[in-house]
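Here it is: the structure, laid out below.
Of the protein chains in this complex, all but one are displayed in their positions.
Right, chain A next:
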Amino acid sequence: MKRDHNHLQPNPDPSSLRGAPSTGKAKVWDEESAQQDCGMDELLAVLGYKVKTSDMAEVAQKLEQLEEVMCNVQDDGISHLASETVHYNPSDLSTWLESMLSELNPPSTFDPFGAAGTAAAALDDSFLVPAESSTLTTLDFDNINRKHQKSGQQIFEEASCSDYDLKAIPGKAIYSQKTQPQTHDSSSSSTPTNVKSEKRFKSTSGPPSPSDIFPPPPPPAAASYGIPTASTRPVVLVDSQENGIRLVHALMACAEAVQQNNLNLAEALVKQIGFLAISQAGAMRKVATYFAEALARRIYRFYPQNPLDHSFSDVLHMHFYETCPYLKFAHFTANQAILEAFEGKKRVHVIDFSMNQGMQWPALMQALALRVGGPPAFRLTGFGPPSHDNSDHLQEVGCKLAQFAKKIHVEFEYRGFVANSLADLDASMLDLRPSEVEAVAVNSVFELHKLLARPGAIDKVFSVVKQMKPELVTIVEQEANHNGPVFLDRFTESLHFYSTLFDSLEGSVSSQDKVMSEVYLGKQICNVVACEGVDRIERHESLTQWRNRLSTAGFSPVHLGSNAFKQASMLLALFAGGDGYGVEENNGCLMLGWHNRPLITTSAWKLTNKTTAISQ
């Protein structure tokens, strides 16, 4: 979808924010004289299409050409454009039209299952990837649906995409096989090593100051991305506010009192919130309770322990994974992009910043195992925080994945790294191989925002990532701005964000899962509201903000296509409350939302300039 109009231009320009032209304007009907922002036709830009005014005639010509070809060709001749062709970024009209034209000319050589092009070309915006060879399943769902009228669940089983069958069991026994210490043979896995980082950050340095405004990190030389541009605030009201209006007002008033350091008033209001919350039903009551608790902690300076006991947070994470589609969507869409990037590569290396229980990887490994031409050698490097009970959970995860790899005959290598922060990471630790030999993908699901808590950390990580010379960097982040300088704004934004999230959980079948997921989210709420400084790690930022950061840091977008979109949409339909979930395409990124409110975004990136990577 379209956020603030910034993202439509190659160089975001805050002054270009414009909605409907005011009625006082003169009646202009010559589009050439319309205001030009970076040469874009403003009228079409407002409707979601990026077309340079200077390209308009050419775009018109392409439309005409397509019209002509479509008239000349039989119906079936163009139906593959809809059913098999993968489309990318429809906002870029010129490129989209061009891709269809090259698809149609010449039609006789079109081979949907051929491995046309190299992976590098696949990352090029204008290149059209033959769909089926590069998707996680190789079946045309539409045909299956119509012919066999099976349910979505069965189709996934048919496709033997075990991602959806994989039932995660919390705790140590992650997969159903018993864990045994194994001697590793060279064909399946190397001994996982854990390197305890020598450069550990000190643990929390005392309670954070009660000041409500945390100064934004000092901007880097190039751009001031610490300050978000005038932002879009999407809101969906899922319960009539009339019911919860007193409750919302009390929450806001309390937050305001906290911001003004009027702690007596804040205290009184927190108590009032407790009473009001009881009278509410469902999601609103729970959300209000978590926010009230967070406010109370802030008022009384009873800050939550950070970090959590690891096995407990694993359990919560697992339930969240099962209950609602957010993590599955994240994994699915990121894997899709990685799969496409790894096309044609014989040796691949995934560096995962968000290892947790390794839930993302079986599906990718399976897809790699099934790909035309056989699987590559698959190396996985996983990062995670240290665990409190001294157990080596990263090693266990590696073992499980090694067993799985053996079962599906994928050559597998694994290494786990424990670190308090990704900023501790150094490229030299990774034993990277030359990029001609081994293709690298870096993956981060809900991890990057934590780095914003310490000045310079995100820059360090970006620079290390560049040294890895990745083919692809996949990033999944919450779609919200919970990192603004003003506490009340953060409070309000997160109140709406988590209300929407909690509402999406309401439909889930198992109440056990639901409670766990709520606790999982509740901890995030607590962090956003009660913590400050280096302890406030849930510093979510919007896609626009991440786009700015990444482009400044030397990354360019890689577009996710209609194949990933479609399959993600079908995945969503499997979840209870499926109707409320929706996928949206936004200039090559995919967003998952609840009732049209975007909640998480998957984006993919490559190095803008590979040769300068080393100098960074």
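Here, contacts are C-beta pairs under 8 Å (C-beta built on N, C-alpha and C of every residue); 3 or more make two chains touch, one makes a residue touch a chain; residues count from 1.
Please note the rule applied: contacts and distances are computed from a predicted model.
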| item | value |
| --- | --- |
| Undisplayed chain, where the name is taken from the UniProt record, one of "Transporter", "Gibberellin receptor GID1C-like", "Eukaryotic translation initiation factor 3 subunit G" or "Auxin-responsive protein" | "Gibberellin receptor GID1C-like" |
| Residue among A:K406, A:K460, A:H595 or A:K610 that touches the chain left out of view | A:H595 |
| Residue among A:L63, A:A281 or A:V372 touching the omitted chain | A:L63 |
| Contact set of chain A toward the excluded chain (per top definition) | 1-4, 17-23, 27-31, 34, 41, 43-44, 46-49, 51, 56-57, 59-60, 63-64, 66-68, 70-72, 75, 78-79, 81-83, 87, 90-91, 93, 142, 146, 230-242, 245, 248-249, 251-252, 492-493, 495-496, 562, 565-566, 569-570, 579-580, 582-585, 595-598 |
